[in-house]
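The other protein chains are all here in position, but one chain of the complex has been omitted.
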Amino acid sequence: MKKLILNFCVASILLLTIFSCNTSQQKPAEKNEKLRIVSLAPSITREIVDLGLKNNIVGATSYCEITKTIKELVIGTATEVNIEKVILLKPDIVVTTALTEPNIIESLRKNGINVYLVSKMHSFGEICSHFKELGKLLDREAVADSIIAVSVKKIDSLKSIIPAGTKKKKVFFQIGANPIFTVIPNTFMNDLITMSGCENIASGFTKGTITRESVLQRNPDVIFVVTMGILGEDETKAWQSYKDMSATKNSKIFVVDSDMACTPTVLSFTRTFEQVVTNIYF
Amino acid sequence: MDNFILIDKLVCGYKTGFRLQGISTQISRGSFTGIVGPNGSGKTTLFKAITGEIAIMSGNILLDKHNISDMTSKQKAQKMAIVTQNTEIADMSVEDYVLLGRMPYKKHFQLIDKEKDVEIARKYMKLTGVLKYKDNLMNELSGGEQQLAAIARALTQEPDVLLLDEPTSFLDISHQVQILNLIQNLNESMSLTVLMIIHDLNLASEYCDYLLMMSNGSIYTEGTPEKVLNYQHIEDVYNTVVFTQQNPLSKKPAIFLVSEKLYKSAGKNL
Partner (left out) sequence: MKNKHLRRVVWITLLLILLAGVMLLALAVGETSFSILELVRILKSKSGMEYSIVYNIRLPRILLGLATGGALSLSGALLQGIYRNPLVEPYTLGISGGAALGVAVTIVFGLDLSLGTYLLPFSGFAGALAVVFLVYFLAIGRSNFNINRMLLIGVMISFMASSAMMLLMAITSAENLHSIIYWIMGSLDEPDMILIRTALISSVAGLVISYLFANQLNALRLGVTRAKHLGVNTDLTIRILFIIASLLTGICVSIVGVIGFVGLIIPHLMRLLIGSDYRILLLTSFIGGSIFVIACDLVSRTIIAPNELPIGVITGMVGGLVFIVVLSRSKFKIQ
């Protein structure tokens, strides 16, 4: 009888050990599916959230929206990165843009961290292809594709309601004050203007600074001013004081939210485009 | 002896501790008074108190029965003018420099020099012999000529009292005599009261009709040169051996310095 009980105990212990091994083997498998992502740019963070991977973000900048609520995620500012903190987080991937200094990227890579660098996007098309790439990287390609498809459809429908046969309107898109900064060609924001069937008054510019006189001289039909905090509020008033300017005469001076307009993501571009088209034509 | 300038128990001084110890004296109108004494005896301090450069701690200074503490800078500048050892010059013409003497009489927005002011300035420039330099810049003149220009400027203030702080110290003998002659002439012809600090006891003896000998912040003795400049006083105050004799031409006391060598050889005879 004693021998039977002893054998039973040994057998149970052995069985239990085997089963627990199995379960512990499963845990690593789950860990592998939970991607740990660090984002070094607000636009990237936005895109990661758009892809449904909000909970996978283990580190973001103080300018990213997500850190407003989850402060522990902060690993730096838009340009500065706390490298040690990033390393300690053991991320699977760090996604960054050209805003981050090359030596920070070098440093991270030297420490064996996988850094994915997103280059500057010069058009809406590039925003889309980049988003698709990001989706692929984070195993959410399908989500990316569907977002892109919906947005492109929205944009096409907006384009179709642009009244035909109108003379090309001249648009001035102001993104800075003191000194005045304008949107220039070969940037994604320029697409907002060209895709609306309009012409950028700074179409020949290679640098973004422009004088007030130059703007006035080009007599824009529509002016967009992005929100710039305390400094930009009065730009709208200033433009309105030039009574002979076309945009003033037709009351086509608009304010655009800078977070929405200046962030290179598919969804924000689409939203901005909607406002731009509506403001210009309706 | 009138009390044109009355100094009554004047105490004034500096934070370092040096004080004038309650000085009292009177200066007559039209006198040519010399102030002598060793370095640090308080001569310049006295001047500074008179011009208002340092504050009076106790006592009074009265000019023609008016207390100078009650006078404004402008009023004081109309009554007294001061010429110091070294002329402060600036990048201006001699005429402009002398014309600054009319400052105490200028009204606020008076930007153009009045005819009358220019006349007065030119009169005194002529008197001091610098009229020919009127369009030259001050720094083109020699030291002596600058001093003459400074005197012209002081006179242009048309003061009642002319204060001179060692006006001849940096000049050669010809200029020394020239300037002192000029001052003596002005003193006699214009009844200008002159108060002059001077180091050279012989010059003081020759030109001044009254002397104040100062020592350690108080007046040691005062009176005519004959009374003041004897070897006893000078030895006491200056702590140096001298030999005095009467100047055969002017009958005023003349002071001879005694070198150590001379003293050793002829000591007993002095």
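When the chains are written out, they are named A and B in that same order, and each has its own residue count from 1.
As a working rule, contacts are C-beta pairs under 8 Å (C-beta built on N, C-alpha and C of every residue); 3 or more make two chains touch, one makes a residue touch a chain.
Just so we're clear, the structure is a prediction, and the values are computed from it rather than from any experiment.
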Touch criterion as defined above, residue of B:Val36, B:Ile56 or B:Ala77 at the omitted chain: B:Ala77
Which residue of B:Gly22, B:Pro38 or B:Gly52 touches the chain not shown here: B:Gly52
Per the touch definition above, residue among B:Met103, B:Leu131, B:Val177 or B:Val241 touching the missing chain: B:Met103
On chain A, residues whose C-beta touches the chain left out of the figure: 77-79, 176, 178-179, 205, 207, 209-214, 216-217, 219, 229-231, 233-234, 237-238, 241-245
Touch list for chain B against the chain that is not drawn: 51-53, 72-78, 81-82, 88-92, 96, 100-101, 103-104, 106, 108-113, 118, 139, 157
